[in-house]
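One chain of protein is taken out of this complex; the other chains stay put.
Chains here go by letter, A, B and C, matching the order in which they are written, and residues are numbered from 1 within each.
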Amino acid sequence: MISRTVLLGLLPIIAGIALFQRRRLTAVIGMGLFSLVLTANYLLHSAPDVAVTEAAIGAALVTVIYMLAIRRTGRLLVVADEVPGLLAFEGDQPVGVEVDILGGFARRLGLDLSIQIVPHQDVETVLLRGDADLGAGGLSAELDARLHRSRDHLTTAWVRLRPKGGTDLDSEEIPTAKRCEYPGYFSDLIEAVQRNDPVEATLDMARFLAVSRNDLSSWSVTRLLSPRGYAFVAAPRRKRLRDQLTAYIDELERSGLLDDMIRRHLA
Amino acid sequence: MILPLLPLSHVFLGLTAIAWKASARATLIAALIIDISLLAMAFSPAAHWLSGLSVGGWVDVIGIRLTLDLLARDFLLLTVLLELAVVVYIWRQHVRPMFVILLQFLVGSVIALILSQDLFNIYVILELLTLVSFLLVAYDRRTFQIWASLKYLILASLGMSIFLLGVAVVYANVGSLGLAAIGQTVIADPHAEWIPLAAALLVAGVSVKAGILTFSLWLPDAHSTAPAAISALLSGLVIKMGVVVLIRLAAIFPLGLVLQILGGITGIGGAIYAMSSRDLKRMLAFHTLSQMGYLLIGMSTATHNAANGVLAYALAHGSFKALLFLAAGTAFDAVGSTNIAHMIHTRHLIPLRTRAALLLGTLAIVGLPPFDGYIAKAPLLAAAHGWANQAILVLIGIGTAASFLKLLPLFKGPYRRVGNDPAWQSYVILALPILLFLPIERALFGAAFVLPAMNWVIAMESLAVLGVGWLVFRIHRRTEARPPEGLLRLETATAAILLGFAAVYALLKFA
Amino acid sequence: MRRPVRTTLVVALSLLVCGIVIFDLAVSEAPLRPDDSVLLATKTGASNLVSAIYLGARLYDTLFEVLVFTVAVIGVCFYLSERPSTARPSAIPESHVLQASAQILFPLILLLGLYLTFFGHLSPGGGFSGGVVAASGLLLCVMSIGLDTVYRRLSGAGIERLEWALPMLIVAVCVLPLAFGRSPLSNLLPVGRARQVFGSPSILLLNILIGLKVLIGSWMVLHAFIRHRGEI
Partner (left out) sequence: MGWLNGTTIAMILFAIGTTALIVRRDLVIKLLALGLINSSGILFLISIRFRPQMVAPILPVPAWVPIADPLPQALVLSAIVINFAILALSLVFVMLLVERYHTTDCERIEHAVDTEKAAQESQAPEGDSQASDAERPHR
């Protein structure tokens, strides 16, 4: 009687804990454990046939299938827009300084690196929604206070690109630019410049270098003051991740690997 | 005695086809032969010989009982009709054998369900039906099909576990799962404490499968994204299986008020969504919901004629909805879209027979007098008592007319012969019941049943509804108001099922 | 709607549904009918009453359940087969401890599966659990000697055809009594002495067929999942 009560009471506890786990693998294992306890309950309810079937199917087969289907390792989900040199896709492979840093960092944590391309303007929103762990792709401005900014890995400056003949801004207004600004994906901007569409944009150095491979004679180019550093940004409540990343970048710098990476991709 | 053979023959055929990799056409021919002999058996004068003790002659309390009653015959007719039409429709297409095999399983489980008189047997067959239609919806493997299909499976499975809870409550109080035994227990003590809970669980569970708002919010996505032949089967046949179970439950439990309210919500809600949808297949899917309203209102009226009217309308709806879906599929092949505006723009590219089929289906569904939509609706209108029922029926009619009037420009000229219409024979098969519904009904339900359709008051009422529908259509065309699509999301749909259960329970317990 | 509000509402709704059932649940105190069960036991010859119902009085249900399982296997194979698989040399990472223990456990588990299948009508168990247990034995085998070796021995059109032919055979066994003038889905073979392995031959036959079918079916499902491992 007492054992039956205890085993019954255990069920909701295990199920509640298992289903509200952050990691899927833990949840699957928790539900496997739940199935085992359920089997014991069936035995105590004088239903040995059901117990045998539940043990074979619910506890063994189902758990095995889940374990086979889901990825063993977790994922480090990074959102970024493409920045040639820092983080860009060549075919299917991401390459760049930030990719190297993040790849090594993910390997250290034992995670798979998964990069998702979103427009630069949306990185902040995606992170605040909690849909990704890290933001990258030439982030140099101050972002929302709830996000955690890692240390810089490279210094940069901002460049303002305007079609010639437009209204000129006062130089006083220039430092108010808070971040890179351009419409949509960076690849769209490149296409627009190639088509000679009159677009306005505020760009960081890496993006500007990529854009300047095209003919910029019909644009006026202004270099903004206040050099900044490129950094990564961690989602709210991922402060520890940020600290680990900062420590990792420190380490790279000390060992000279960071300089190697920069030379390899940006020389 | 040999009743279990009816579903098992289809199942056996499906298994044979997969084991020996039979070609699709050979399987289809064998299926048709089986169907014809099934029909002959079911409608032969010796049919009473078929029903008997429970399957296998086991103890009655534990065993499973099957019967071939009027309801089963009616739906058997619908099943064979739709299978025939779909087989003809896909005959010229290149279909993989897997499609045909799943089709056999689908038909087999449908036949098993309409014969079944046992609650748990119904549960198992409904699950089989869910799984098979789940696989069929995503047959083309487009991602939105896969997502619609997965949503369907999750919601249907939640519904079925609610149904299972209901089965448990019934069994704990009756000690048997046979519908007859349950009915006797309920009649012996109609105010027993367990009845509201059991009825609410069973009704909520099966409503998820039956296309009833707010339980079946998966339906528009699944039915509008599936391939045309599958949509026709799902909307014409599979959704009716939930209705079959509801009819059987309504014969046991006092569900009048619940069915009336659910019918009102389903019919009017479906019509409102249909009015503002711009895609033909999506509109048809929403109309599957709105037409369920007719069936529910009919079920809530506990008269003999209303009960027959429900069966007749299910048959009629199956035929014209399948016709519309099949024609929409051909039209999609011709113009590459089912967006209504686009279809109207490129109407000269749609084959003539397909346009004729769309026209016939439209006329039938809006309830124009000589067609089967009207003939089947008439007994329901005549039997509906109380202003509420009448009002709901009229409102559904207006909504249906208002949304289908959008299609009218599709039937204007030019009439040129374009391309060939590969599947026109299937239209003929489905057009037969639409045009010849009166004799079919007379043969099935007797002469008294067709009288309301001859009544000129009811005919005038239907025409008036059409007229009002036209007005509503003109007014609605100018507004841009659209009902929220967010309701159809997975989370909302899940919550709606739970909320619906609580509401049904409250109605049964306190009203 | 904001997230906390939504979560609270959902919890309240779930609790409402749960509360309705808990507080309105009425169960009649009428006694069960054990006579029926005992009668059933003599009619089928199975002393495990659950088996007697599962493969006797409600064989019709079980038939559809076998079909559900078959449809699941069809679906898994159909939807996973036409996709490129994650080609990995060895499907499951093996450690030596695991390998050694798998070799010892494999025959034991297979034996357990056989026992469950063959004594399903006398003691807890039956074809379904027996088949699944044997399939998990095969999984252990995969861990110890690798997928490719097992797959080479257990693949080919023959196995697959057997998977589809077995439910046909089960349906046929159920319908066969018709040939002897009895109603379908009744006992095919005469009942023997109680509490003997061959005391209820029809149930034993069905258990063996179902066990074999489920073994092959689960193996096909497992194999499909092993090949497409770790994709979520």
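Definition applied: contacts are C-beta pairs under 8 Å (C-beta built on N, C-alpha and C of every residue); 3 or more make two chains touch, one makes a residue touch a chain.
Worth saying up front: this structure is predicted, and the values here are computed from it rather than measured.
Chemist: Going by the touch rule at the top, give the shown chains the omitted chain contacts.
Modeler: Checking the complete complex, the chain left out touches A, B, C.
Chemist: Of the listed residues B:39, B:95 or B:150, which contacts the missing chain in the full complex?
Modeler: Hidden-chain contact among the options goes to B:150.
Chemist: Suppose we count only contacts with the excluded chain; which residues of subunit A make the list?
Modeler: Missing-chain contacts on subunit A: residues 1, 4-5, 8-9, 11-12, 15-16, 18-20, 24, 27-28, 31, 34-35, 38, 41-42, 45-50, 53-54, 57-58, 61-62, 65-66, 69-70, 89, 92, 94, 114-118, 131.
Chemist: Since one chain has been left out of the picture, which residues of subunit C touch it in the full complex?
Modeler: Residues touching the hidden chain, for subunit C, are 6-7, 10-11, 13-15, 17-18, 21-22, 25, 27, 32, 34, 37-38, 41, 47-50, 52-54, 58, 61-62, 64-65, 68-69, 71-72, 75-76, 79-80, 83, 122-124, 126, 128, 194-195, 221, 224-225, 228, 231-232.
Chemist: What subunit B residues would touch the chain not displayed?
Modeler: 62, 120, 123-124, 127, 130-131, 134-135, 138, 141-144, 146-147, 149-150, 153-154, 157-158, 161-162, 164-165, 167-169, 171-172, 177, 279, 335-337, 339, 342, 489-491, 494-495, 498
Definition applied: only the chains that are shown with their structure count from here on.
Chemist: What is the graph distance from subunit A to subunit B, where chains are linked when they touch?
Modeler: The fewest touching-chain steps linking subunit A to subunit B number 2.
Chemist: Based on the averaged CA atom positions, which chain is farthest from subunit C?
Modeler: With centres defined by C-alpha atoms, farthest from subunit C sits A.
Chemist: So what's the Cα centroid distance for subunit A and subunit B, whole Å?
Modeler: Chain centres of subunit A and subunit B, defined by C-alpha means, are spaced 47 Å apart.
Chemist: Give, as an integer number of Å, the spacing between the C-alpha centres of subunit C and subunit B.
Modeler: 32
Chemist: Return the distance between the CA-based centres of subunit A and subunit C, expressed in whole Å.
Modeler: Result: the chain centres lie 43 Å from each other.
Chemist: Quick one: which residues in subunit C touch 2 or more of the other chains?
Modeler: Residues of subunit C never touch two or more of the other chains.
Chemist: Please name which positions on subunit C make contact with subunit B in the complex.
Modeler: Touching subunit B from subunit C are residues 10, 13-14, 16-17, 20-21, 24-28, 30, 32-33, 36, 39-40, 43, 53, 56-61, 63-65, 67-68, 70-72, 74-75, 78-79, 161, 164-165, 167-168, 171-172, 174-175, 177-178, 182-186.
Chemist: Could you list, by residue number, the parts of subunit C that touch subunit A in their complex?
Modeler: Residues 48, 50-51, 54, 116, 123-126, 128-129, 132-133, 135-136, 139, 218, 221-222, 225-226, 228-232 of subunit C touch subunit A in their complex.
Chemist: Please name which positions on subunit A make contact with subunit C in the complex.
Modeler: Checking each residue of subunit A against subunit C gives 24, 47-53, 55-57, 60-61, 64-65, 68-72.
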